[in-house]
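I have a structure here, written as structure tokens, and I will follow up with some questions on it.
With one protein chain withheld, the remaining protein chains of the complex are depicted in position.
Letters A, B and C mark the chains in the order given here, with residues in each chain numbered from 1 onward.
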Amino acid sequence: MIGSEFKTNNINIAYIGGGSKGWAWTFMTDLAIEENLSGTVKLYDIDYEAAYRNEIIGNSFLKRKEIKGYWKYYAVKTIEEALKEADFVIISILPGTLDEMEGDVHLPEKYGIYQSVGDTTGPGGIMRALRTIPIYMEFAQKVYKYCPDAWIINYTNPMAVCVRTLYHIYPKIKAFGCCHEVFSTQVLLAEMLKVLKNIENVNREEIKVNILGINHFTWIDSASYKNIDLLPLYKDFADKFYEEGYETEENEHWINNMFKCANKVKFDLFKRYGVIAAAGDRHLAEFMPSWYLKSPEGVEKWKFNLTPVEWRRKNKSELEKKSLRILNGEEELVLKPSGEEGVKIIKALLGQEDFITNVNIPNRGQLEGIPMDSVVETNAVFSYNSVKPVVAGRPDSPLINIMTRHVLNQETLLEAVIKKDKEIAFRAFINDPFVDMDVDRARNLFDEMLANNKKYLDKLFC
Amino acid sequence: MIGSEFKTNNINIAYIGGGSKGWAWTFMTDLAIEENLSGTVKLYDIDYEAAYRNEIIGNSFLKRKEIKGYWKYYAVKTIEEALKEADFVIISILPGTLDEMEGDVHLPEKYGIYQSVGDTTGPGGIMRALRTIPIYMEFAQKVYKYCPDAWIINYTNPMAVCVRTLYHIYPKIKAFGCCHEVFSTQVLLAEMLKVLKNIENVNREEIKVNILGINHFTWIDSASYKNIDLLPLYKDFADKFYEEGYETEENEHWINNMFKCANKVKFDLFKRYGVIAAAGDRHLAEFMPSWYLKSPEGVEKWKFNLTPVEWRRKNKSELEKKSLRILNGEEELVLKPSGEEGVKIIKALLGQEDFITNVNIPNRGQLEGIPMDSVVETNAVFSYNSVKPVVAGRPDSPLINIMTRHVLNQETLLEAVIKKDKEIAFRAFINDPFVDMDVDRARNLFDEMLANNKKYLDKLFC
Amino acid sequence: MIGSEFKTNNINIAYIGGGSKGWAWTFMTDLAIEENLSGTVKLYDIDYEAAYRNEIIGNSFLKRKEIKGYWKYYAVKTIEEALKEADFVIISILPGTLDEMEGDVHLPEKYGIYQSVGDTTGPGGIMRALRTIPIYMEFAQKVYKYCPDAWIINYTNPMAVCVRTLYHIYPKIKAFGCCHEVFSTQVLLAEMLKVLKNIENVNREEIKVNILGINHFTWIDSASYKNIDLLPLYKDFADKFYEEGYETEENEHWINNMFKCANKVKFDLFKRYGVIAAAGDRHLAEFMPSWYLKSPEGVEKWKFNLTPVEWRRKNKSELEKKSLRILNGEEELVLKPSGEEGVKIIKALLGQEDFITNVNIPNRGQLEGIPMDSVVETNAVFSYNSVKPVVAGRPDSPLINIMTRHVLNQETLLEAVIKKDKEIAFRAFINDPFVDMDVDRARNLFDEMLANNKKYLDKLFC
Partner (left out) sequence: MIGSEFKTNNINIAYIGGGSKGWAWTFMTDLAIEENLSGTVKLYDIDYEAAYRNEIIGNSFLKRKEIKGYWKYYAVKTIEEALKEADFVIISILPGTLDEMEGDVHLPEKYGIYQSVGDTTGPGGIMRALRTIPIYMEFAQKVYKYCPDAWIINYTNPMAVCVRTLYHIYPKIKAFGCCHEVFSTQVLLAEMLKVLKNIENVNREEIKVNILGINHFTWIDSASYKNIDLLPLYKDFADKFYEEGYETEENEHWINNMFKCANKVKFDLFKRYGVIAAAGDRHLAEFMPSWYLKSPEGVEKWKFNLTPVEWRRKNKSELEKKSLRILNGEEELVLKPSGEEGVKIIKALLGQEDFITNVNIPNRGQLEGIPMDSVVETNAVFSYNSVKPVVAGRPDSPLINIMTRHVLNQETLLEAVIKKDKEIAFRAFINDPFVDMDVDRARNLFDEMLANNKKYLDKLFC
């Protein structure tokens, strides 16, 4: 691939959400250190104040001399203002508030259901999907109206449901979802080379992988570094660290401790399925029946964390304090690459440099055995104004089985929202692997969780 | 459809299995009272004595003047003798013995898993499938060699796995599976007409139904009697009898008390899915997570029976005594229609009268949303030398979800046997809804159950 | 199948079109001699006078004592009046007038293209489709508005395009298309039994056939009478009459001489493809390249007729005269079964008697190898409020090839109308097998034919 890097100016980006800071700052930082792009970012958040603080922080970069990319930030008060004339739309919202999320994660605990994240599957993921779908239906309609040709990059979870909804409402939308979970598995494979082969300083981008799966339940059935086949190595690696686990150096610093794991779930899944699970253990565990999440003690044994919403509240408040410190000039955001690929992808879509990475996008044939049009995660080629998924092949039947279960549940949830039919939603609820209980208890939990979401779902399911 | 009934003589039927008597006698009786067919039945059973007793009983019919169909029975010592020149092959075997079945049903109980039948899904169904597949691989090879144009009618469970294996080995085989579970739902609907509408004497054949599903997990999404739509009626019916249940008169006499139920599971499933489940409650319960089978007490509450293998042993010994009484002339088999359709289907395949009924056959497009080639149950048109399934449509996503789970598990089991790979079998095992437990416990159960099958599986998974 | 015939009264039928008499009279006659139906027929035709004359004729039946079915006819002035409260809608229209049809059939002759019918394929079929699609889009919208639950029975050509359009606009429409072309092949097979086997008095309904194909290009890959396999017999039959052809007795009287053929095309196609073509030679010839239609002389050699529009004009004027004679009491319509199945189908849909026959309906899996949702012709089971196609299997690749060509052309024509894009229509035009010429000449012909349709297409392709 011959590079064709060049400068593109006057790009219009709409950033929807981001008031929670983490993701927005990451993106703003990556923009600031990229020399071949410049333009305008319109920040829209339902919390205007939060957006406005981001505007100030973003614009403050212009005074720092280490920056290479010049961007002007504007907080706007309506989503329409943000979307109009946008070339790219970044969506990273929290669907609902931490109050709803608290119910998602913790209400099921009374019923013996422990969720390590609660944003993708399980009772929590289902409730979150029900809240999210109507919001994304509206996003799709607004994109159609205000910027039908823009590229939409989604970071919100539940990823698959978000992207599926956008395409359902506006089938020609140019949308896809980005998720960094695969990256940490590439990092793990790079470290494995050091541990087992004394090959040092391998970048995760040099680890070539074939990705197949659905978001947070992605798998690697072939992986290589140069001409080294990594699958046989991984077998040794998983055997060696099966008991104690293996913690990557990088992972620890990446975002936060809470998200750390010792990859024990990953090694266990390799033992069972013979292919490499490629997401954080916290996510992977939620797709299986109660193997890894039977109890808080069991989780500890598997060396990963449940993520209490209390922690999220604390984290949020710390970010807010940090935000104030930045606004007061007491602290500066460090300008170093985040490891996220959003900016690289934008460059590719602008024609600057072709790029292959994993992406969440409707199945057009790239994942055999999974229904067409459901949102799957595989590699894709990004180039000028184009995302083309790579045909990843067919997972083994047992994995198709687990994936199909979640894919069809997502379809059912979408149908429930479109038809405004609570009973259809309940059918998805009881099909979730975590809801393995007497059906009347399941009903109680469902109703309790709906009640916790009444601000978002009452009109829908009245 | 204009009838074209006529006499067909010199038909050659091979009956494989049947040593356990029940099914063989039923079939022999139906043949004896059908006036338009006659010929020869070769009886093959791995227990030659049992086949020989059936020969004597079958031939004794010739002395009774109420018979209309003249058939000569021969017990043969090899399956080859039975198959050579066969026009029809009936297969109704017990894969393994009651000893293996005892393990299928009762070993999981130590792990808190209660199975009402244990022959289709669950740990029991999985073990039974593993025993059955190699036997059916051999059947397919022998049919290909000795009677490639014969029609194969399967009555053995696990039905779908049996039929799937036959087609996998010999893709042009003319095989299908018959199951009477749907009939009792038609009987229930006929009685509903009496209860709710005072319409009496409706034959179950007059209840027209669209069947969609997989064996023992079949559903009816439209049903009518003359010009009466039965779905809205069924809603009232299910509401009315939701608590106490409803027991059909016929059901009781049909085969045996042990198989009776009060249709409470059926009513509950209707409430949840809005379509009519069309199999016995004992079977339906095994496809759901632990809703109806959490404990023996729970089962009692739902008013159906677990079928202990002890009962099967007793029943077997009673049939043996009965067999001796018949041979001694102390008792006679009653010659009345059994309610099974095997003979009617044979007549249709001989061109005597077209016939529509439900059948298990590979998916060629008749069941949307379920993988092609997996064995599904829908209506089919039987006519001269032809079985053509009727396009049944697409089940709702939540039901496709449950079906797919079992269909892919069946595929996985077939793959495990073909590749002789125990680990693949274990992947199916842990994907079964009943095996919702810590994976190490699951492994223990799996190994214990394999040990109980070592006569059948040791060579396979050595 | 146990019959459940009973009386249904107060049926509301809307008859759209029929001003050209032939089809309407046939249907009215069949209604008059059916004892188990009665009700009201609303007649709507863009020529109100014609509808009104049919009203008088229809109502005059009530005075004849041989009738068994009592129907009241009303000519109505708007289609809305006809559709409101309709249980069944019969559509048999001429899309455009004989002036447009004259262009369809005869303009291409200047370019060396001879079409025997010109209503399904070829330049004529394409122009007719372009005229028809907008009309059927409107029909679908009106059905959705005025009688969304009614059953729609289409007799108009081009059949597949009509039905496809209805489903495209209103996906839940209960519509299908009926065509009698297969029946004459059943008659041919019945006569074959007489000629080769001395079996007399076989009804065409006793000839069981598996139908696969698209309208007017349907094929039979298995056929039987009782237990006689008709395929080997047909081989002898085709050989015997290959040179001179064979004319059925019935065929001659059925509608008219002009439609007669000696089945030589049919025998020739059997020789080439090994399966039985099941439509009139006039239609079949139009699906092949110029084999049978190279020149008027060639057609004569193959012993079938080109159908000049001049003949249609004459026929129309004769029917009008006949209509006047009937109105004046100088002549009476003979009340004998027409051989059409519309009334039988209505009875089946009302739950009176199940019925299997061939039907044109979107592909839901019944025809393997042909795109889903395209309109195909196979057998279907008609029962209470239900049409379920029978899985017919997969035609051989060379026949799939020819079918796909026309199916995709129909899709392209629909797309051209929806997008109002003349160029897309031209792409279909040049993909037709008959338009094998220099592309500039093709363009001239296309433009000339469009000009002849300007009353219908000008607004569309302006």
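The rule is simple: a contact is a pair of C-beta atoms (placed from the backbone, for glycine too) under 8 Å apart; a residue touches a chain by one contact, two chains touch by 3 or more.
Keep in mind that this is a model prediction, so the values were computed, not measured.
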Which displayed chains the unshown chain touches: A, C
Residue among A:Lys110, A:Lys194 or A:Lys226 touching the omitted chain: A:Lys226
Touch criterion as defined above, residue of C:Asn36, C:Ser290 or C:Asn385 at the omitted chain: C:Ser290
Residue of A:Lys145, A:Lys388 or A:Arg441 touching the missing chain in the full complex: A:Lys388
Residues in subunit C touching the chain absent from view: 268, 272-274, 289-291, 294, 298, 369, 371, 396-398, 400-402, 404-405, 408-409, 411-412, 415, 423-424, 426-428, 430-431, 433, 435-439
Footprint left on subunit A by the chain that the document does not show: 1-2, 4, 6, 8, 203, 205-206, 208, 210, 222, 224-229, 350-352, 354-356, 364-366, 368, 379, 381, 383-386, 388-393
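Everything that follows uses one rule, which is that only the chains that are shown with their structure count from here on.
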Superposition rotation for subunit A onto subunit B, Cα-based, multiple of 5°: 180
Inter-centroid spacing, subunit C versus subunit A (mean Cα positions, whole Å): 54
Junction residues of subunit B, two or more chains touched: none
